[in-house]
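This is the structure I want to talk about, given as structure tokens.
All protein chains but one are shown at their positions in the complex.
And now, chain A:
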Amino acid sequence: MAASRRWGSSISQRPGSDRVHFPGAVNSKFTTDMSFLKSSDLPAIPTYRVIDSDGELVDKTRGPPDVSDEEILTWYKNMTTVSVMDVVMFEAQRQGRLSFYMVSAGEEGIAVGSAAALTPDDVVFAQYRETGVFQQRGFTLKDFMSQLFANCNDKGQGRNMPVHYGQNYPRIHTISSPLATQIPQAAGAAYALKIQDLQDPNREPRIVTCYFGEGAASEGDFHAALNIAATRSCPIVFLCRNNGFAISTPTLEQYRGDGIASRGIGYGIDTIRVDGNDVFAVYEATKEARKRALSDGGRPVLIEAMSYRVSHHSTSDDSFAYRARVEVEDWKRRDNPIIRLRKWLENKGLWSEEQEKETRDSIRKAVLKEFSEAEREKKPPLREAFTDVYEDITEEAREQMKELKRILEKYPNEYDLRPYKDGVNGLD
């Protein structure tokens, strides 16, 4: 079938036609002007913003964002929560109390603003710097801390490195360290939602949102994902957090051309670039993208959200080995999604210095409370090292569990099982 359709369209090179009718480019005009397209000759894709760095509406002719004050205050508290938790956990890692951490500084607005435009039934695939998405989608401080300390309340059964959170509903698939692997998966998931929603017309249609960084967009998986999502008309919003750095590698060594947004256009995908420091711009763009993703039977949309990674890549990184401290300080001073929203709220008379202090204090207290409870909690039982590899534990693995138990019992002084729930019996 497919083959005959292809033949059908490729033989229509009519004599005297002014345009190409080859199957691979169906509406291209012939020209005698031999000109090569040059990316740098084209105007750069503009960056959508709603408010400026003083928290004022840029376009006075339009109305304010269509969001209730209450909701905006929730966003602000969620962004602040991420920021406060980041400071506490970064320091805790420095003290050796957890093995690893990654902060979101400068990108809280992208995460919270985009997640706010989704419905709880929408499905999220993320990379690792989307703590705000979890916060906005109901992940609790206890959930965060249980994961970070790999204790027995962690949904990941203590298996994953810190910040590899996951939640069943509203669904955010558990973070996987390899970069970009989630992007084609997200396209497939979006296709599954599309088919299911077609099969059940009573159901509110859903989309997938997939987050990744501009570094991950260099992986083959990114290109595979955009292309397959376009050809299968998947209801998906790809959200690239372009923060300027992949660990030490600046964007200049990561790609040429006009950012990640220009890739979207190449794949025939509706694309917008937004100011990631402007939570309203991110929210509005994601809301519109969601609408588009569900129109005409589904289609992918790409959002490139611009920001600057003011933090180190992770607690394992010292970014001053490859960029100047002054550059970072300059960015911190210049703009920040939290301060910008705070200015908006203050301009509206919705926020005061007093509320700010009170809110930060209470968030910090709540974080520290969950921190110390989670840190004291037992690790999951040892059997969780072997479960979930397959649906059922294999005969081979059962024998290995028995052998491990024999060793633990024969050499009790060699192992400290006190941190683990049920000690050696946790292997039963």
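FYI, a residue touches a chain if its C-beta (ideal position, glycine included) is under 8 Å from a C-beta of that chain, and two chains touch if they have at least 3 such contacts; residues count from 1.
We adopt the following convention: contacts and distances are computed from a predicted model.
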From "Protein preY, mitochondrial", "DNA repair protein RAD51 homolog 3", "3-methyl-2-oxobutanoate dehydrogenase (2-methylpropanoyl-transferring)" or "Small ribosomal subunit protein uS10m", the hidden chain's UniProt protein name: "3-methyl-2-oxobutanoate dehydrogenase (2-methylpropanoyl-transferring)"
Identified contact with the non-displayed chain, of A:V67, A:L179 or A:V237: A:L179
Which residue of A:L57, A:L73, A:A192 or A:L404 touches the chain not shown here: A:L404
Contact partner of the left-out chain, one of A:C234, A:V328 or A:A385: A:A385
Residue numbers in chain A that touch the chain omitted from display: 94-100, 102, 127-128, 150, 157-161, 163-164, 176-181, 215-216, 218-221, 246-249, 253-255, 313-318, 321-322, 379-380, 382, 384-386, 389, 394, 396-397, 400, 404, 407-408, 410-411, 413-417, 419-420
